[in-house]
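A single protein chain has been omitted from the complex, and every remaining protein chain is retained in its original position.
Let's turn to subunit A:
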Amino acid sequence: MQKQLAKMKQSLFDQGYLDEQFIQLEELQDDANPNFVEEVVTLYYRDSVRLVQNIEQALEKNPLDFAKLDSYMHQFKGSSSSFGAKKVKTECTQFRDHCRAGNADGCKRTFQELKKEYATLKKKLEVYFQFARQAGPVEKACRPK
């Protein structure tokens, strides 16, 4: 089961969903905090709901307040990169580039992509953590190739 778990993780890395930061967090897990990464990810998805709503509302305004949007996205990027959400982070960066260029359509388009990546990652990690709980604790965090 550990092998399957490692394969799942490898796949998430190969497809670019996660980066090294995820491994750094897994390495912090110990007997006292065996599900630290799952806890972090749960916290992320809980805390970011309000932020997503704020951004959606802000994108409905006319004209757009690019400074406000940039500030929201700065927060979003910070949280997303803190646990290694690579694709989400990339979309955040793209969005901020559009904000700086004053490109409203670009912001709206990128935000749709961001939401897709955000939702996809959530589903994939839910499966991963479910599997991880069944597989039990590993002695060391396994680094993907």
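Here is the rule we go by: contacts are C-beta pairs under 8 Å (C-beta built on N, C-alpha and C of every residue); 3 or more make two chains touch, one makes a residue touch a chain; residues count from 1.
Keep this in mind: contacts and distances are computed from a predicted model.
*Asks:* Which one, "Transcription initiation factor TFIID subunit 13", "CENPI protein", "Response regulatory domain-containing protein" or "BolA protein", is the UniProt name for the chain you do not see?
*Replies:* "Response regulatory domain-containing protein"
*Asks:* Which of A:43, A:67, A:101 or A:127 sits in contact with the chain that's absent?
*Replies:* Candidates A:43, A:67, A:101 or A:127; residue touching the omitted chain: A:43.
*Asks:* Which of these, A:35, A:54, A:81 or A:120, touches the one chain of the complex that we don't see?
*Replies:* A:81
*Asks:* If the hidden chain were put back, which residues of subunit A would touch it?
*Replies:* Contacting residues on subunit A, toward the hidden partner: 21, 24-25, 27-28, 30, 33, 36, 39-40, 43-44, 47, 71, 74-75, 77-79, 81-83.
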